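The complex appears here minus one protein chain, its other protein chains still in place.
Chain IDs A and B follow the sequence of writing; residue 1 opens each chain.
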Amino acid sequence: MSWLSTTDHKRIGILYMAASLGFFCIGSALAALIRIQLARPDQHLIDPHLYNQIFTMHGTLMIFFVVAPFGLGLANYLVPLQIGAPDMAFPRLNAFSVWIFILGGLTVCSGLFAAGGAAASGWTAYAPLSELPVGAGAGQDLWIAGLLMTSISSVVTAINLLVTILLYRAPGMTMWRMPIFTWEMAATSLLILMAFPPLMTTLAILLVDRHLGGHFFDANAGGNPILYQHLFWFFGHPEVYVMILPYFGVITEIVSTFSRKPVFGYVGLVISAFAIAGLSMGVWAHHMFTTGEVSNPFFAGVSFLIAVPTGIKFFNWIGTMWKGSIELTTPMLFAIGFMLNFLLGGITGVMVASPPIDFQAQDSYFVVSHFHYVLVGGSLFAIVGAVFFWFPKFSGFRLSERLGTWCFGLLFVGFNATFLPMYEMGFEGMPRRVDTYANVGHLAVLNLIASGGAAIMGAGLVLFAIALVLAFVKRVPAGDNPWDASTLEWATTSPPPEHNFTELPPIRSEHPLWDAR
Amino acid sequence: MGAFDPGTSQGHVLLGDWQIFLWTAAIVGAIVVVLILLPLFLWRRRDGAAPARFQGNPPLEIAYTILPLLIVLGLFWVTLTRERRVEAQTPTPYAVVHVDAFRWSWRFVYPAEGVVVTGTPQHPPEMALPLGETTGIVLVSDDVDHSFWVPDFLFKRDAIPGFVNRFDLTPTRAGVFRGECAEFCGLGHTDMTFSVRVLPLPAYRAWLAAHRSAAP
Partner (left out) sequence: MKTGLKIFLNSAGFGIVIAAVYWLVARHPAGTVLLGLMAVGMLFIAGYMLVAERHANLAGDDKSPSFEASAGTDLGIFTGATAWPLIAAVGVFAVIIGAIWSLLFAALGGLTLLYACYRLARESARL
């Protein structure tokens, strides 16, 4: 019960993370249904209307209620600890934001039980499709309402994080001594502030069109469907970086800790985070190259530029590992997996940023594979890695390293088996969001491999759940700093007391705990 | 395989872009993978490696900022020139076809020849293109966003209500090519397919004649 009225940033962080892992279970079950339906060509196990709901809800849940909010939850827990603050700047606002987030998620999910079914117009809800009475049910409205709630939550949390980072640092913790994760969260928060208000506006306009007789996106009444795409992607592309910047921070902390070396190129990592955030505001219409209505050269050019700061991050991670003393623990394995997967996701990202390539890849499984390499091979690997890394701090207990290694192996093999074939499927002409496909080219065998890979991934996720449960059963004490890490969250007890610190070590660099050695 | 042997002259330009990017990606990717994995073999804690203490190297950092910048500038130039060639439209196409997308099929109209072909989700329509000649396509949508995609041409273009999209196709290979809707458009999206029959000129004229007489 005390959880309902808590204002402690650590409990709120855990609520955030637990809720997003809960939504992750639903989203994963939906993904399994997709892979079962697509395992064989010309299969009709799931009827098309239900299938449309399944992939719409899968995308919506994973993006708005898993990958993005998990990062915010992690930040809620870690940022005050990393900068030596007793709590967030606005603890009660913080509690509000986690509750409105959970209510928003439940609202979206409730569509699955509504008459007529859940929203079925894709996670992008392109108008005018999303303005038609699909299934004649409440699904699309519940979708809009839930997204409005989670948007409010994101903006409130972003403001809270920014104020905390700017004003609540411990004596000696200047901004240029903050851990990279905290820096990445500052950039993420800035991005949320810039990107989410346009989303809320767009959702409100959709509601006006649907219920108050507006025709903003209705071409037959002089409205403009392209405008919807502009507004949506002006939010949508920054959102992609809201889903990856926190995890760049996670990877940086893990790589530095298990190489026993301070990060290489600290300033470069900070500047590249803000460079990515800034550039990502100017690339939205690379999702619209095939509309023939946007300035393809502008958006291709800015999109290519993002490769530069992203490359800086890669080289800085490599520089951090260089001549280190590397220990391949579970979090480090996930960090390596992240780098390898994200590399492929990033490189194919540069490819689809070229309109001539996009003319084939857009809305095909090539793009599906590209963004799953970024958000699953990248962000999700970082999420699991982060849980293995910080779980001892959250709970005071250790997770099994043996289960962790197996979990990583299954996820890495399963992930690549699922998504690598999709590049070829897309190139051969399989569009996304189809409920079945003809047996042409290599589509049958490629899809079968993908579905098999998904089963292996499922096994890896089950192992992850078992590892979490076993940790609470076995209760192996972790100690304050089990990994010999360098940042302030490891200077207090595990789990930390209500107001985090009884005493702080002197802070003279971005790795105060290693200075004290 | 189809997409590796594009069916149009525009498709050959597009395939060239794919090849340049794939080779660049393969080389850059291979180098970075080696750099990521190398430290794992060279400096392991269990082998008693003691961590070095360096934290940065400005010349090196500047180098790995400039080098990727040069690479993407090169790729940008490739993109610009290739896209211009693909999107170039001749003022004097051999034929003009109006393509009309609707939920959930297509209508192909040859205004000069008086031919109209309308499909249904159960009976996808067929359009004919003359081999070796340039056909101008005029693409519109009746209801929601759709996308006209022929994978073997390596090209798609969205059909958006209220907007007219124009592009040229110059087939270089006879045959029947699979076409589909690439932009999700609701319940019948999967069934919104069509086929493109590329015919030598005499056969193309015969096709037109046959479909003209069939039209009401």
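The working rule: a residue touches a chain if its C-beta (ideal position, glycine included) is under 8 Å from a C-beta of that chain, and two chains touch if they have at least 3 such contacts.
Bear in mind that the values here come from a model prediction, so they are computed numbers and not experimental data.
Counted over the whole complex, the shown chains touched by the missing one are A.
Annotation: of A:127, A:145 or A:463, A:145 touches the absent chain (contact as defined above). For the options A:35, A:58, A:230 or A:370, the residue in contact with the chain missing from this view is A:230.
Within the set A:63, A:100, A:185 or A:449, the residue that contacts the chain not displayed is A:100.
Counting over the whole complex, subunit A has residues 2, 4-7, 83, 86-87, 91-96, 99-100, 103-104, 107, 138, 141, 144-145, 148-149, 152, 166-176, 186, 190, 193-194, 198, 207, 211, 227, 230-231, 234, 274, 278, 281-282, 284-285, 294-295, 297-298, 302, 499, 501, 503-504, 506-508 touching the chain that is not drawn.
Everything below uses one rule, namely that only the chains that are shown with their structure count from here on.
The distance from the centre of subunit A to the centre of subunit B, each centre being the mean of the chain's C-alpha atoms, comes to 29 Å. The touching residues of subunit A, when paired with subunit B in their complex, are 48-49, 52, 120-122, 126, 128-129, 132, 134, 219-220, 223-226, 259-268, 290-293, 296-297, 300-301, 304-305, 307-308, 311-312, 314-319, 321-328, 336, 339-340, 343-344, 347-348, 350-351, 354-357, 359-360, 362-364, 427-429, 431-438, 440-441. Contacts from subunit B toward subunit A in the complex involve residues 1-3, 13-14, 17-18, 21-22, 25, 28-29, 32-33, 35-37, 39-40, 43-46, 49-57, 60-61, 64-65, 68-69, 71-73, 75-76, 78-80, 82-83, 86, 143-145, 147, 149, 151-152, 154-158, 160-163, 165, 167, 178, 180-190.
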